[in-house]
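What follows is a single structure, written as structure tokens, with notes after it.
Missing here: one protein chain of the complex. Every other protein chain is in place.
Residue numbering begins at 1 within each chain, and the chains themselves are lettered A, B and C in the order written.
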Amino acid sequence: MAPSIPIFPEQASTLASRVDNLYFFMLATSGFFAVLVTVLVVFFAIKYRRRHPDEHGEPIHGSLALELIWTGIPFIIAMVMFVWGASVYFALVRVPEQALDVYAVGKQWMWKFQHREGQREINELHVPVNTPIRVIMTSEDVLHDLFFPAFRTKMDALPGRYTQLWFTATKTGTFHIFCAEYCGTRHSGMIGHVTVMTQADYENWLGGGSAGGSLADKGQQLFSQFACITCHRSDAQGRGPVLNGLLGSTVHLANGNTLTADAAYVRESILNPTAKVVTGFQPIMPTFQGQVTEEQILALTEYIKSLPAAAAGSGGTGGAGASPAPPTPGPTK
Amino acid sequence: MTTTAAAPTALPARHYLNEQEGVKSWLLTTDHKRIALLYLFSITAFFFLGGFFALLIRLQLLTPTGALMDSDTYNKVFTMHGVIMVFFFLIPSIPATLGNFLLPIMIGAKDLAFPKINLLSWYIYVLGGLFALAALIGGGVDTGWTFYTPYSSMSSNSRVLTAGVGIFITGFSSILTGLNFIVTTHRMRAPGMTWFRLPLFVWAQYATSLIMVLGTPVIAITVLLMAFERVLRVGIFDPSIGGDPVLFQHLFWFYSHPAVYIMVLPGMGVISELIASGARKNVFGYSFVAFSSLAIAIIGFLVWGHHMFVAGQTAYAGLVFSIITYLVGVPSAVKTFNWTATLYKGSISYDTPTLYAFGFIGLFLIGGLTGLFLAAIGLDIHLTDTYFVVAHFHYIMVGGTLMAYLGGLHFWWPKISGRLYPDAWARLSAVLVFAGFNLTFLPQFVAGYIGMPRRYAMYPPEFQVYNILSTAGATILGAGYLFPMIYLTWSWFYGKPAGDNPWGSKGLEWETTSPPPTFNFDTTPIVTEATHQYGHHEEVKVV
Amino acid sequence: MSHLEDGHDHILPATTYYGIFAVLMVLTAATVAAAFVDLGPLNIIVALAIAVVKASLVVLIFMHVKYGDRLNWVVVGAGVFWLFILLSMLMLDYSSRGWMNVPPIQHVS
Partner (left out) sequence: MSDAALTQGLHAAHHPRQMHHFDSMAQQKETATFGMWVFLVTEIMFFGGMFAAYMLYRMWYFPGFAAASSELDITLGGTNTVVLIGSSLTVAMAVHAAQLGKRNQTVWLLIATGVLGVVFLVIKYFEYKVKFAGHHLPDGGMIWLFPGREFQLGPFIYGGFDVSQSPELAPIASQVRIFMVIYFALTGMHALHMIIGIGILAVILRMAIRGEFSKEWHIPVEIFGLYWHFVDIVWIFLFPLLYLVHRHG
């Protein structure tokens, strides 16, 4: 990077200019008031300077009209700023339907990215230009924050939870990734680059090296390795619910509630299986807390996502139609 | 300096400083004025300690790779800078010194309502301070002054516990000061001192005290829970066993956002006095300025979530916190406009306190207006945790509070010490502070918008130019702070006697001697008019 | 200080205290009894309502707020109000956690 002196960050995403426009509006408005007050203060200070030691100011006590004006005008301007800020915010948090998912896991002191196609990167992220990208992130230890200054977006990565951000890069090139939430000794070393490539370059890059197959393939290996497959069978004969077509479907829970299955639900069900038990099943699944990493959970989720939806006729009900497990309460690992 | 009477030649024969002598008479005093000086002495010590760390930070950031220390040391340095400046300097600064000294005098009381509790609060402060120093000497703390979990509770290998205990203890000092002020303002006013005759400084102290009393207990219990978490691994903030780290942030900012108003509201009160005296005019729109203090104190409790727009709180919560944050900006704007209007047709002096007041208006203006940027939730996503935020809150806390504190110190120093300081030096330092401050922190806005994250020991090279400017400014700023320390100390011993009212100002504190007697007034004053009525107050004019 | 009373205590008859104690005992029994009845989500509401009534009796009668300075009403009110601010603004976040924040993973074809 050339050591030139930047005065403004590069605009490299579709939303960057929207954020910047709001910034310029704020600069103009507050600049106006700053200059107004400063000029008045300086002008008064000179015009009404004390000319002899016993002088007094004129006893002017106030003016309701003026008070109302300078309460009302800032209030209106503030509301304009709020509405504008909120509208930009909606754009920043509302992920486009067709966004491409990338997974990020923060760990002291690195960012680990996983592509669905199987590529894994550390402190480097390759994305195609003009494509909405959603980064789903979590943390393995403390709080981190994934910050893309050129895309004007950031989000905290929290342990035990998934958060997300999205952007559509508009320029090819290399831009900063920072960790923006203080995370310990090498916080300032938790930086990297996002490389925005043309669609073709990106395809090439994807083709370049995915030794272990796609993320879903990796998930499949883990699915066998952790013996998930013994209970979660696709033929609806297992002791656990069928997972085909789970994500996005409505799950009916034993306590009568329903929920829409998402990545957080899958993660919770792996680490904390009895928290949300599917109706018709016993709370017999052991926890995998401490045995499975965040990245592996993401791979498992990706595998579950890749399962054909229509298997065994259980459809989108998350296995609710499957025959319930035999009633085996108590310790059955 | 303006002196309306003939220059006095000696201090009064008896005053609070010579009524009793000896170390014991200070350490066991219940006189609010002496306790104010005890506080002044201790917070000055912490200020220079915190300032020393600030200097180290600026030196480190001269080069992108960190010129001075490794990351670990740097993290400890900025943490100790924050902890010391926030908890041991800014929060007690104006209330515990100027407020302690002036509040009883301004309302015509002989002392605060609970003089012994006032002394106790100082001892508690010192005890808390000793814990902070123990944390420092024992190896430092590296969590940042925000102590975010789970880093502070699970990960950090530093003296989190000791520092946490120090903050916990110091909190009680703050609570007791606030309690004392509230009770004093309600119960100890002199005959005729109605609420709407109170000096605006008293209104501001009152509003501040509300926050101290209502907010501080929450940080106390939060830090305590964090300490339990750290020692006992109880899991209350630990996501791996079911806790929620975001809960810590909520509880932390429930206090720590209003704490910003603990720092700046008293400053606003000081400025109202300085402007009124500097322009020899009552403050324009007295009741609006008074009630805006209360409005800030109350609404200030409803906005804490704006520190957490990207922390994992929901979008809905974020929007509500954003809009309330804009509401809290309005009373601040009202105050600024009223101060400006006060200058209109005033008789404006260029004395040191007035210069500080002008500086405050300028810096607070920038600090407040950049707060609007951060309140805009869509813009804050980009700005939060960058140097833009660092610059913003330094404009409020240092540009605002510290300017007001120094201005107030210069304004009331003749009353506190009975002596005058060298005026030329004082004006020079006021200008130095203003210029140095802007040079230090204006570049940080630019660096922040470009994306420089805060709490970085090393940074990409394109930010270097802004850091060099900052460091240069900090040097000037440091000199600006060092001078007053030197010439005020000098004037304590060698300054010319100031006389009762060197500024020709109005207010009960100027009606007693300088320094005041132990019980402030020889006879209980009877108040017959509102504050700062100069000239012919019978012809009240309303534009 | 014109608004101060003349310094004499407002002395209640001792029977008032005994009466309030009896009511508090009855309410304690009621809160235990109510806990053993399944009222669904009402259980917590009943328990808190009884607790609030009990606390109010203690504050108003035992602590003399009913008979004291108006200022003490303000202080008690402020305490309750700020506790309400803390709890309700906190819920602003937590009660909307399920709405939107968790990223739903859609099928990408």
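Note that in this section a residue touches a chain if its C-beta (ideal position, glycine included) is under 8 Å from a C-beta of that chain, and two chains touch if they have at least 3 such contacts.
Note that the coordinates shown come from a computational prediction; the quantities given were computed from them, not determined experimentally.
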From B:12, B:217, B:422 or B:535, residue that would touch the chain that is not displayed: B:217
Missing-chain contacts mapped onto subunit B: 19, 30, 109-111, 113-115, 175, 179-180, 182-183, 186-188, 213-218, 220-222, 225, 228, 231-236, 241-244, 247, 250-251, 518-519, 522-524
Touching residues on subunit C - with respect to the absent chain: 1, 4-7, 9, 11-12, 14, 17-18, 20-21, 24-25, 28, 31-32, 35-38, 43, 47-48, 50-51, 54-55, 58-59, 61-63, 68-69, 71-72, 75-76, 78-80, 82-83, 86-87, 90-91, 94
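Going forward, only the chains that are shown with their structure count from here on.
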CA centroid of subunit A to CA centroid of subunit C, Å: 39
Chain centre separation in whole Å, for subunit B relative to subunit A (CA means): 36
Per-residue overlap in subunit C, given as positions that touch at least 2 other chains: 100-101
Per-residue overlap in subunit A, given as positions that touch at least 2 other chains: 93, 161, 163
Subunit B partner contacts - residues on subunit A that touch it in the complex: 1, 3-9, 18-19, 22-23, 26, 29-30, 33-34, 37-38, 40-41, 44-45, 48-51, 53-63, 66-67, 70-71, 74-75, 78-79, 81-82, 84-93, 108, 141-143, 145, 147, 149-150, 152-156, 158-161, 163, 176, 178-189, 191, 289
In the complex, subunit C residues that touch subunit B: 1, 71, 78-79, 82, 85-86, 89-90, 92-93, 96-97, 99-101
Interface residues, subunit B side, partner subunit A - complex: 2-4, 71-72, 75, 142-144, 146, 148, 150-151, 154-156, 239-240, 245-246, 279-282, 284-288, 310-312, 315, 318-319, 322-323, 326-327, 329-330, 333-334, 336-338, 340-341, 343-350, 358, 361-362, 365-366, 369-370, 372-373, 375-382, 384-386, 446, 449-451, 453-462, 464-465, 504, 533-537, 539-543
